[in-house]
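The structure is given below, and queries will be raised subsequently.
Only a part of the assembly is drawn; its chains keep their places, and the rest are absent.
Chain nomenclature is as follows: A, B, C and D, assigned in order of appearance, with residue numbering initiated at 1 for each chain independently.
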Amino acid sequence: MYKYASPKNFYALAGRLVPWLGTITLLLFVFGLYLGLYVAPPDYQQGDSYRIMFIHVPAAWMSMFVYVLMAGAGLVGLVWNIKLADMLATASAPIGASLTLMALVTGSLWGKPTWGTYWVWDARLTSELFLFFLYLGFIALQAAIDDPRRSARAGAVLALVGVVDIPIIHFSVIWWNTLHQPASIGSLGKIIAPTIYPTMLHPLLIMSLAFFLFFFTVVLIRMRGEILARERHTGWVMQIVRSDANAPEARP
Amino acid sequence: MTWHTFFAMGGYADYVWSAYGFATVVLLWNIASAVHRRRAVMKMLRELALAEQTPKESAAQHYVH
Amino acid sequence: MTGRRAVAEEVLLEVVNLACARGDRTLFENLSFSVQPGELLYVQGANGCGKTTLLRTVCGLTQPAEGEVRWQGTAIRQLAEEYRNLLCYVGHANGIQGDLSAAENLRFGTCVGGADSHTRIASALQSVGLSRAARLPAKFLSQGQKRRLALARLLVSARPIWILDEPLTALDVDFGATMNERLVAHVTAGGMVIITSHQELAVTVPIRRIRLDS
Amino acid sequence: MSHNLLGTARCIFQRDLLLAWRKPADVATPLAFFVIVTSLFPLGVGPEPQVLSRLAPGVLWVAALLASMLSLGRLFAADHADGTLEQLALSPHPLTPLILVKVAAHWVTSGLLLVVLSPLLAMQLNLSGHAMVTLAITLLLGTPVLSLLGSVGAALTLGVRGGGVLLSLLVLPLYTPILIFGAGAVTASASGLDTQAYFSLLGAFLLLALGFTPWATAAALRISLD
């Protein structure tokens, strides 16, 4: 296991894993969508609009998970100076940001039929929006620093400070109610969770797993790019580049 | 269930399909940009390798803070 | 004016009683000299004595505290664009954006300088030894390569007056020699050069020197 | 062989857009600031939709103004640092139109994007459809004025210590008329009133700014280079 902590070996391992992970992800997506869109019956209150859940909830969960992962990887990189952890954090950020955006947009699209409006300034929605900004800040900070090591470490500190937003997102539903009068819609979870049927639960779980594996597939591809960029002075990368340059389609 | 009722989504077609459509776009963007980034790095490295074949600078570099 | 003009016609570029100040310190006063076609003027002096200030004043970037710079007898403040059209200045700063490629930087530089020469970009890059790095973002160029790129502007925008502030810094020995040859070629073709350098110039044409620190 | 002014102008415009394209973070940050500041208000004021829609014109305009002001840093700073500005000042073309082109490129990558983003934020703040259109139009007329006025401030504070905050002090008072008429138009349209007069006024400001500020900016730049 320890062997794969070197960028070189990880590069090869990731290259071999990606096709497998990708295939499984695709199958899970197909199966989850089949269950969620076709098999599951309409909800007795919300009709078919609840089917947005099967992408909204996994995306929202992943948006939080990826940030925590990023902060954790940042911490590991900061403390033990492990390059792969830095690269994991850097590679996760755009994916996390896009999933956060997905949670925001699908949530809005779900909000219109259920709440009658695309957006309310409810604490959860707001804190999720600010999670999106935290991602953007991370990406912008890393882009603004040219030295890769400094950029990785600065990003790590930022991610660690920003991670306080995650519990705020999760518990916002409770906190908001204690201080303000309840927003027009209370706890999001209560709408589905108590009444959830297995026909709805199963596709949700499968889609969540699909999103999870999707993240890992993409992050591995991104990390491969990151490894090449940061290890470009090492012999093995130069060898890859040279053999690539000699390939027939490359320009002379 | 016919295809028609399936696509109608009980009257919520606009919301459901735009949500799924947006999700698809995001997922595809993720794959495309990840692959593109790797290719771009490769291309840059190739050009760097080409550039480094030119005679090297012995010259001094300035310290920029 | 006509009378004065007839006399001054011979003298092309002329610095008259120039005084320059930075902050609240006067760097030099009562400086007068002139440059004719086919001449190379070598400005020397210790760090901080005002060489850069002088060159920028001759370009018209910095306003002198007293005196003026004249071209064919007319103050360059009045000539403005007409005078700038004769000039190519390479200062301490290279004028290169790290996120543009070498070729893009050169194309922009020459086009701002008023010359339009798509075809000559490639050959200029080649003659400063950068053709292989042409498509690389300029931030990956080494200090010396950046300097070469800045100097490539001289070749593309063929101008009679070159004003060069330490053009040889960061250049390696080979390209330093090439640069000296270029200077000679320019001067013998009737161009004018005003130059500063902490390294000695190895050129085969007569050099006129002025020292700024008295 | 010599380039005409138009060719040089096009070349500068293309280059600035290309640079913005190569550094998307620089473009995105003021936009993000716009979105964030707008989102701060509902947090400060409370989430009731009718209060928010009453506030929306003022908040959106103030946020656009602040975002536009912050993006000014990008206008000349990099070109000043690397010596490009010197070359621009030594160009055989007059500096004023070249500056105008730079400001235009800057506006396309800042103000114009604010205009594009504004309906989304207006929706978040419960603005009516009609008012949303008015907002977009006033921003379309107003943000170029902000960029033009701001360019004077940006040129004046180049390389000055504490330039950022100083810039805001110089520029914000100049921005107020635009703010008053821009936000006024949106408020008027939200209450169903006519907005023609506001548009004409903003248009007049735009023409005035186009006529005068490029000279001032060019003069300020020459001073900064001295």
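Heads up, the rule we're going with is that a residue touches a chain if its C-beta (ideal position, glycine included) is under 8 Å from a C-beta of that chain, and two chains touch if they have at least 3 such contacts.
This structure is a prediction, so every number in the text was calculated from the model and none was measured.
**Q** Stoichiometry of the whole complex?
**A** Written as a formula in the shown labels, the complex is A x1, B x1, C x2, D x2.
The rule we apply is simple: only the chains that are shown with their structure count from here on.
**Q** Which whole number of Å gives the spacing of the CA centres of subunit A and subunit D?
**A** 34
**Q** Can you work out the whole-Å distance between the CA centroids of subunit C and subunit D?
**A** The mean C-alpha positions of subunit C and subunit D differ by 36 Å.
**Q** Can you compute the centre-to-centre distance for subunit A and subunit B, using the mean CA position of each chain? Integer Å is fine.
**A** 15
**Q** Name the residues of subunit C that each touch 2 or more other chains.
**A** Touching at least two other chains: none.
**Q** So in the complex, which bits of subunit A are touching subunit B?
**A** Of all residues in subunit A, those touching subunit B are 37-38, 42, 47-49, 51-52, 55-56, 59, 94-95, 98-99, 101-102, 105-106, 109-110, 112-113, 214, 218, 221-222, 224-225, 228-229, 232, 237-238, 241-242, 244-245, 250.
**Q** Okay, in this complex, where on subunit D does subunit C touch?
**A** Per the stated touch rule, the residues are 1-3, 7-8, 11-12, 15, 18-19, 22-23, 78-79, 81-84, 86-94, 98, 225-226.
**Q** Using the touch definition up top, name the residues of subunit D that touch subunit A in the complex.
**A** On the subunit D side, the touching residues are 23, 25, 28-29, 32, 35-36, 39, 42-43, 46-47, 49, 52, 123-124, 126.
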